[in-house]
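Right, subunit A next:
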Amino acid sequence: MTFWNNPINFIGYWLNGVLTGWHLPAVLATLLIYVIGIIVMILFAMTLDIGLVWVERKVVARFQDRLGPNRIGPFGLIQPVADIIKMVIKEDITPDGADKIVYNIAPVLAATSVIVLWAILPLASTIYGVDLNVGLLFIVAAGALGTLAIIMAGWSSNNKYALLGAFRMVSNMISYEIPMVIILLIPTILADTMSVRGITQAQSGMWFAILSPLALLIFLISAIAELGRSPFDLNEAESEIVAGFHIEYTGMKFGWFYAGELLHAFTFGGFIAILFFGGYGGFFGLEKLAAFAWLNIPFVQALVFIAKAMFGYWVIMWVKYSVPRIRIDHMLAFNWKFLVPLSLVVLVNTALLNKILIVLPNWLYVLGMFGSNIVIGYVTVEILRAYGRKQRKAEQIPDPQAHTQEQAV
Partner candidate 1 sequence: MSIPLSWYLVLAAALFCVGLYGVLSRKNAIAILLGVELMLNAVNINLVAFWRYQNPTQMAGQAFAVIVFAVAAAEVAVGLALIISVYRRRKTIVADEIDLMKW
Partner candidate 2 sequence: MTAEQIIFLLTGALVLGAALMVVTVRNLLHAALWLVVSLFGVAVLYAILQANFLAVVQVVVYIGAIAILFIFAVMLTRREAMEKGRQTRNNWWIPVLLGLFILTGLVVLILSVPGVERTATALPSGLDTVQALGMALVSPDAYVLPFEVASVLMLAALVGAVYVATADKK
C-alpha cells in the first residue's frame, strides 16, 4: 500500500501511528481520524460549492449571451468569495411573527441534508466515506430531511408567499420522489446491490445508461424536480410568489439555501454518473490493459468522477436555462399520469428481462435490454401522439403539421 494507490488508508495508518505514539487510547485515535477525514471531506465539498457559484453564473451568462462575472480576479474567479463576504456581513432580519427556533433551524437542516450525501459518495475506488449496504435508500432519506427543511422554512416565516412556495415545493418534491425511488430499483436489480460503490463496480464492463436509457431519462427528470430547478421552479416563481419559501431569509441564512441547492445539483450530477455512467470507473474494461493502468490511480479516478458529475450538473443547468416554467397542475399530472406509470413499466421490464436474458451471451443481453427500452420509449411516444391528436380533435385545434404547411404556403 502506497500513498498513490490508497491515499486515505495510507494517511489513516500514518495518523494512527502518530496519535497512538502520543499515548492516545486506540478508540479515541480512531474517532479522531474519522473526524479529521470527515472535516476534510466536507471542506472539499464546500470548496467545490464555492467554485460551483462561479461555474453556475458563468454558464448561465453564456447561455444568455452575456459575459458573467469578470471583474474580480482572473475571469471573475474571486467573485464567489466576495459574495460570501457580502452575505456574512449583511444584516440578519427575522420577520415579525416568525417562529424563531424553527426559522433558524430550517437553513441549517437544508444544508445538512445535502452535505450528508457526501458520506456515501465514492470519489474513487479507495477514496470514499463509507460503503453503506443501503446506500440508495440513504439518498432518499437525505432528501426527506430536505423536504422537511423547506416546509419548516415556509411555515415559520409567517409569510403568505413563503407558505405557498413551500407547499408547491413540497408537493413537487414528494410527487417526483416516487418515480425516483422506483428508478433507483433498476440499478439495484442490475447490480444486485444497494451499495453505491457496488453499483459503480458492477458497471466496469457496461454502463447502466446503455442497459436502461429510459431509466436514466426518468431519473434525470425527477432529479431536476427534486432540486426544484426550472422547469420545476414554480416553488420560487419570481413573478408570482417572489422567492417562495426563502423569501424572508437574509444574509447567510439565505446563503445556505442557495449553496445547498448548488451543491445538491452537483451531487445529483454525481449520482447520475454513479448510477448510470460507472462513476469513477466504467471504462468498458479498458483499465485492465497494461497501457491504461494509470486509470486505476485513485486521483485519476476522482478526476474522472468529478468530470462526469460536472457533465451531469451541466445538463441540469442546460435544462434550467433553456426551458420555461410549467404550471402546477401540469407538473403534477406529468408526474402521476406519465412518469409513475412509465417508471413502473420500465421496472417490470427490467426485472423480467434481466432474469430471462441473463443466460444469453453478453452482447445479446445488452442488445435485448437496450432494445426493450427503445420499444417502450417508441410505444410511449406513439400513445402520447394518439392522445394528443384526439385531444386536438376534441378541442377543434388544427393539427400543428397541417398548420405549418398552411403557413408555408
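To be clear about the criterion, contacts are C-beta pairs under 8 Å (C-beta built on N, C-alpha and C of every residue); 3 or more make two chains touch, one makes a residue touch a chain; residues count from 1.
The candidate set was assembled so that all candidates are chains of the complex that A comes from, given by their letters.
Treat the numbers as computed from the prediction; the structure is a model and nothing was measured.
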Looking at 1 or 2, only one should touch subunit A in the complex. Which number is that?
2
Residue numbers of subunit A touching candidate 2 in their complex, please.
27, 102, 132-134, 137-138, 140-141, 143-145, 147-148, 151-152, 155, 170, 174, 177, 194
